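One structure below.
Subset of chains shown; positions unchanged.
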Amino acid sequence: MSEERTLSGDEIAQHNSRESCWIIVHGKVYDVTEFLDDHPGGSKIILKYAGKDATEEYEPIHPPDAITKNLPKDKHLGKVDERTVKKVVKEITVEEKERQQRIELRPPLTEILNLHDFESIAKLVMSEKAWAYYSSAADDEITLRENHSAFHRIWFRPRVLRDVTDVDFSTTVLGQKSSMPIYITATALGKLGHPDGELNLTRAAGKHGVIQMIPTLASCSFDELVDAALAGQSQFLQLYVNKDRERSKELVQHAEKRGIKGLFITVDAPQLGRREKDMRMKFDDAAPDEQKKEGKEVIRDQGAARAISTFIDPSLSWKDLKWFKSITKMPIILKGVQTWEDALLAAKAGVQGVVLSNHGGRQLDFAPSGVEVLIEVVQKLKEELGMTFPNPDFQIFVDGGVRRATDVLKAIALGATAVGIGRPFLYAFSAYGQLGVERALTILHDEFEMDMRLLGAPTLKDIVPSMVDTKSITSHVVPVPGDRLYDNNYESMQIARLKDAKAKL
Amino acid sequence: MSEERTLSGDEIAQHNSRESCWIIVHGKVYDVTEFLDDHPGGSKIILKYAGKDATEEYEPIHPPDAITKNLPKDKHLGKVDERTVKKVVKEITVEEKERQQRIELRPPLTEILNLHDFESIAKLVMSEKAWAYYSSAADDEITLRENHSAFHRIWFRPRVLRDVTDVDFSTTVLGQKSSMPIYITATALGKLGHPDGELNLTRAAGKHGVIQMIPTLASCSFDELVDAALAGQSQFLQLYVNKDRERSKELVQHAEKRGIKGLFITVDAPQLGRREKDMRMKFDDAAPDEQKKEGKEVIRDQGAARAISTFIDPSLSWKDLKWFKSITKMPIILKGVQTWEDALLAAKAGVQGVVLSNHGGRQLDFAPSGVEVLIEVVQKLKEELGMTFPNPDFQIFVDGGVRRATDVLKAIALGATAVGIGRPFLYAFSAYGQLGVERALTILHDEFEMDMRLLGAPTLKDIVPSMVDTKSITSHVVPVPGDRLYDNNYESMQIARLKDAKAKL
C-alpha cells in the first residue's frame, strides 16, 4: 500500500463544483466527482459539502465503511491536515432550535411507564430525517401495523391458584443465557437517533443480561460493538449477504473469531423496500433545484434504505446455505421466513432456526405478521417432522410489533424460543440514550414478572399453548365501507351533562 | 399491653423531617421515619405531613387498619392531645374549586336515566385521584373495554305472545334472597369517592333487597359495614388472602360470626396489576423533587393499587382450599376464575361456586371477559361432570363491564346465577351518595321489568340459552389497518343541506 498523501484545506476547497468535487470524511479526502450521479441520496446533498468536511452529515446515515468500500481506491486522495480545514458552520434552523427545546422538556425517565412512551417522546425529539427513516415502512404500512394488531387477536387463558411467589422468565437462546425471553434485534443506522448509536444497546444489553443482534448496517463499526460488550455478554450478528461473497465470508469469520454466538442471515430483503415516508423526507431536502427538471423522468433517491443497500445480493438462495455452513460453526438462523413451507425447508436444510419476521413491515406490504405465521409453522413442522416447540435444535423466533411483555408471552406460549424487539429500543435510546434502553428493559422485566404471576406460570415452561386463544388470528377483516348518509343522519346518544353545560347548548 | 402515652402537638411538630418523622392518624402518633422509603406511595407525600395530622389525607386511600398493621408496635407512640394540634390548613387549588362548582351543577337524579350517566357525572365531580384509581385498568385497558364489548357480541332471540303481565326477576344467591339477579361486587377504597365510602352501598343494598360483597380493602371497617345492614340483609365477604394465614383466619371467622353468608376468595390477584392511569396520577403529586433524581433508576410508586396490596399472598394455591373449608362453614366461592379448566378444578375441589371475572380488567390485559368464559365453562362442566346451570350446588357468577339489565340477562340465559356490578355503583355514590346507588338500583329494576316483558319471560327460569345468539362471542377481530391514502382521497357522500348552508360552501 502506497504512502498516504496529506492535503491542505485550501487545496480541497478548490474542488467545490460538479466538475471537480472533493469531500472530507473522517479526516480523509475523497474525489467523488464521478460518483455524484450514482449517489443513492442524490448529488445535491454531496455538492453542499463540495470542498468541505462532510463528516457530520455523513456519519449517522452511512455505515462507517460505506465510502471506503464503494469508492474506487484511486479516488481515495489521502489525509487532510485538519488544522487547515475551515469548520463547516451548520446553520441551526428554527425547527432544529425547537427540537433542542423539546429535548430539554423530556419528562424524567421515571415517568416513562411503558414502551409506547419512548416512541411518543422520540417522535418529538428526534430529527425529522431519523424519525422518517425509523418509523417508515413499506407501501401503505399495512403490515407495519398488522404486526402489532396480530397480537391483539390473541387472548389469554390465565390459570389461577398456582404458587407464583417466585417467577423465573430467564431462558436460553441458541445456548446463551438471557434474563428474559427477548433479544434486541438488528436495526440500521443507530447514529441517526443518538451519537452513540448501537453502543447504547450493547451497554444496556450487557447490564440487563439480554442478547443484542449486531446489524450489518450499524452506524458503529462491528468491532466497536463487540469491544463494548462485557465479559460473558452474548451477541449475535445479522447479515445482509453481499454480492461479493468474500466480503460476507470475511465478516462472518471475523465475527466468529470475536465470539459472536449466532449468525442471523436476512432472507427477506433481496432488495430493500420502498418506504414512502422516508422518500418524502428526501424530497424536502432536495426540493429547489429538482423543480427545474420537472417533465423529465428522473431516477430519484428512494430514501435512506435504498441508499445503503445496493450491495445486497438478490440471487441468494437455498443452495447458498451449504456454503455458509462451510465457513462458520456459529448456529445459522434464517431471518425473515414468512411461511411454513420455508420453515420446513429451513429445518430440512439443517440450519438452527428461523426468525418469523417481515422486517418490521418494511419490505412487502400485506406480508403476514410473524406471530400469525408462528401458528402454522408449529403445526406443520409437527405434522411433517414430528417436531415440538420450543425446540432447542430448531429454534423459532418472532419479531415485529412488540410493545408489551404480554405480546412476547403470547409468542412463547405458541412455541417461540424468544422474541426480537427493535424499534422500541431505537426510540428508547433516541430519546434517552443508554439509560432509555435500560429503562425499557426494566419495564419489560416488571411486566414479565406481573404477567407470569397473573397467568399462573412460575416459569416459561408453564406458558403453554392452552394459555392462549388464537381463534381469531387468521381473521383479516375490513368492515364494509361506512354508510356515510345514514351515519351522518344518526344523532348520537348524549351522555349526562352538568346543568351549566346544558344551559349553554 | 402497656398504657398508652399522650403526646402534645408541639412535641410531635418537632419531628418534621426525613431524619425524624412523626405523623398523627386518627388521634394516634406514629414514628414513620424508617418506613419512609418503604411507603408504596413514596416518601414525599408523608413528609408533607411530617409532625402534623395526616388523617384527612390518609383516610380515603388506606384501609382503616393499614398503619396499625404495617408499622411495628414500637413505632406506635401513643395518643395525641387533640387540643394541642394545629389543624393542617389544606390549600384549595383552582382545580378543586372548579370541582366544587361542578358538584353544585350536577343534574337532578331524576335526569339520570341509565348506569352510564353516573359515570359521566362522577368523572366531572370526583377528585382526579379517585377517578384515576377507579377508572384505571391493566396495561392498555383492552380487557377493561372488552368486558363491556363482549356483551355486545351476544344478541337476543326474544319470544312473543306470552303472558307477561307479571314478571318476577327475584332470585336466590347462595341461599339468600335477592330482588334482582345482581349483587354489588367488592371494590376497594370507597372513601376516595364519597366520605361515607362503602356505607352508601350497604344502605342502598338493604333498602333494595340486593346483596353487597364487602371488600377486604374497604375504606370503612368491616364491622361498620355489617353494623349498617338491616335485619335480614345479606352480605358477602371478598377476601384477599394474607401471607399471614392467621390474619385471614381471624377475618373469615369473625365474618362468619357476624352473619356473612358467603366467602369470595380472590384468586386472580397474586399481585395487584399495574394501572398506568393511576400511576401517572402519582407522578403529578410527586413531580418537583423527583426531577432531580433523573438518570438514577428509582423504584417508583405504582399507584394506589400497589400501595395497599403488599400483604397479598402470591403462593395461594389449590391445596389451600382444604384449610379454608376447615375454618368456615360459609359457602366458598373462587373469585377470578378465567378458564373452564379452573372451573372444573373448583367444582372438583368442592367449593360452592366461581366468579368468572378478570377483576374488572385491572389485572392481566387480554384476559377474556367473564361472559365469554361462561359459555365454555357451562359447556365443559356439562361434558365433564354432567352439571346443568344455573346450579344451586355450584353457582356461577360473572362480573365486569355490566351497564344494562340486558347485559345481566344475557349471562342469566347462559347459566349464571347472578351478575356482579362494581364500578357503576362506585360512580353512583361518588356522584350522588347513597341516593345515587338507590337510583341505580331503581333504574336496573325498571330495565329488568321491561326487558323480561320484551323477552317473553315471566321469570328468570324462562330466560333460557335459546334466547341468546352467541355465535360471535369468540370473535376477537382487529380490522386490517386503514389505508390512509385511499381513505383521505375518498370524498364522502354529502347529506342534503339547507339552501343557506350550501350557499356558504
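For reference, chains read A and B in written order, and residue numbers begin at 1 within each chain.
The rule is short, and it goes like this: a residue touches a chain if its C-beta (ideal position, glycine included) is under 8 Å from a C-beta of that chain, and two chains touch if they have at least 3 such contacts.
Everything numeric here is computed off the predicted structure, so don't read it as measured data.
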item: Identical protein chains in the complete assembly, only 2 of which are shown; value: 4
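Just so we're on the same page, only the chains that are shown with their structure count from here on.
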item: Angle of the C-alpha superposing rotation, chain A to chain B, to the nearest 5 degrees; value: 90
item: Chain centre separation (chain A, chain B; CA means) in Å; value: 42
item: Residues of chain B defined as touching chain A within the complex; value: 102, 105-107, 111-113, 116-118, 120-121, 124, 139-140, 142, 267-268, 270-271, 273-274, 276, 279-280, 283, 290-291, 293-295, 297-298, 300, 314-318, 320-321, 334, 336-339, 341-342, 345, 358, 363-368, 474-481, 483-486, 492-493, 495
item: List of chain A residues in touch with chain B within their complex; value: 108-111, 113-114, 140-142, 144-146, 149-150, 152-165, 404, 406, 410, 435, 438-439, 442, 446-447, 449-451, 453-455, 466, 469, 471-472, 475-479, 484-485, 488-489, 495-502
